[in-house]
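The other protein chains are all here in position, but one chain of the complex has been omitted.
== chain A ==
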Amino acid sequence: MWKNRSINTANKFRKRLFGMGENDGFVFKAVVYLLLIGIGFVYLYPMLFMLVNSFMSLDDLVNSMVKWIPSTLYFENYAKALKVLDYKTTLLQTLLVAGVPALLQTVAAAIIGYGFARFDFPLKKLLFGLMLATFVIPTQITMMPTYLMFKKYELLGSLETFIYPAILGQGLKSALFILIFYQFFKRIPAVLEEAAEIDGAGSLKIFYRIAIPMAVPSIIIVFLFSFVWYWNETYLAGLYFGNELTILPLELQRFADSYNKVYPPGSPGNQLNEAINLAGTMLTIAPLLILYFVLQRWFVEGVDRSGITGE
């Protein structure tokens, strides 16, 4: 009896605070916003920290009174970081290194995904299983023989080390991209293609006249993610490119060394400090940030349209 009543009161209390159905209680809402703002701050904190500190002069850095607001906007850090990163050249190279393989990978993933989704052929299940399995194979297993292979054919130091695997569906996280296209093409009703076939269109024509135009959201998403991942891939880039090609994150890795080359240690007023480091970091991610804010609709909203989760 007592137990029953206490459950009843507890339920009423819960209803008031946590809400029922559509009408969420006040506590519930407050908790949601607190969490959102709290977690959001955790994400923004490093960005803000970086942005603020990159504008600090040496005086501000040393001054313990200056924590969040630099006394003056000090652009010298950026000027130095631009020079050390050799920004214009490096940026162009990074765009090339990220853009070309990403484009080719997208095309390859679309073709392969279409093949798996729309046709039946012997060993299809086995091949598809192998394709998915490649996702979990760490590059560390395959990179050494691949490195030796590139060395043998004198491809090291050229973009081809990224291009060939990308064209052949073995680029960065290719399995994931093929899967996205696979899921997408699986969903298109077959009627359209059958109609085109009756009209005498060949398979290739059906692919690029009917399937591809419908897959535009998937194409954009795959390209963007591929681009971002190639942009950030320092491990393989460092191994395959040697000193011939470089990307911004790699240059950031070597920042301290390059800095000492441009501004030899000992020259007065030119010591490397954290503000210059952070200016370099900021410059490295700035292009991606701009891309993200301009195209955020595609990153944020487009995922469900791309069929990443299947049906």
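Convention: contacts are C-beta pairs under 8 Å (C-beta built on N, C-alpha and C of every residue); 3 or more make two chains touch, one makes a residue touch a chain; residues count from 1.
Note that in this section contacts and distances are computed from a predicted model.
Only one of "Probable tRNA sulfurtransferase", "B(O/a)3-type cytochrome-c oxidase subunit 1", "Sugar ABC transporter permease" or "Extracellular solute-binding protein" fits the UniProt record of the hidden chain, and that name is "Sugar ABC transporter permease".
Among A:L148, A:L192, A:V216 or A:V262, only A:L148 touches the chain left out of the display.
Seen across the whole complex, the unshown chain contacts chain A at 14, 18-22, 24, 28, 32-33, 35-36, 39-40, 42-47, 49-50, 53, 108, 111-112, 114-116, 118-122, 124, 127, 130-131, 134-149, 164-165, 167-170, 178, 203, 207, 225, 228-229, 231-235, 239, 249-250, 252-253, 255, 274, 277-278, 280-281, 284-285, 288-289, 291-293, 296, 299-300, 303-304, 308-309, 311.
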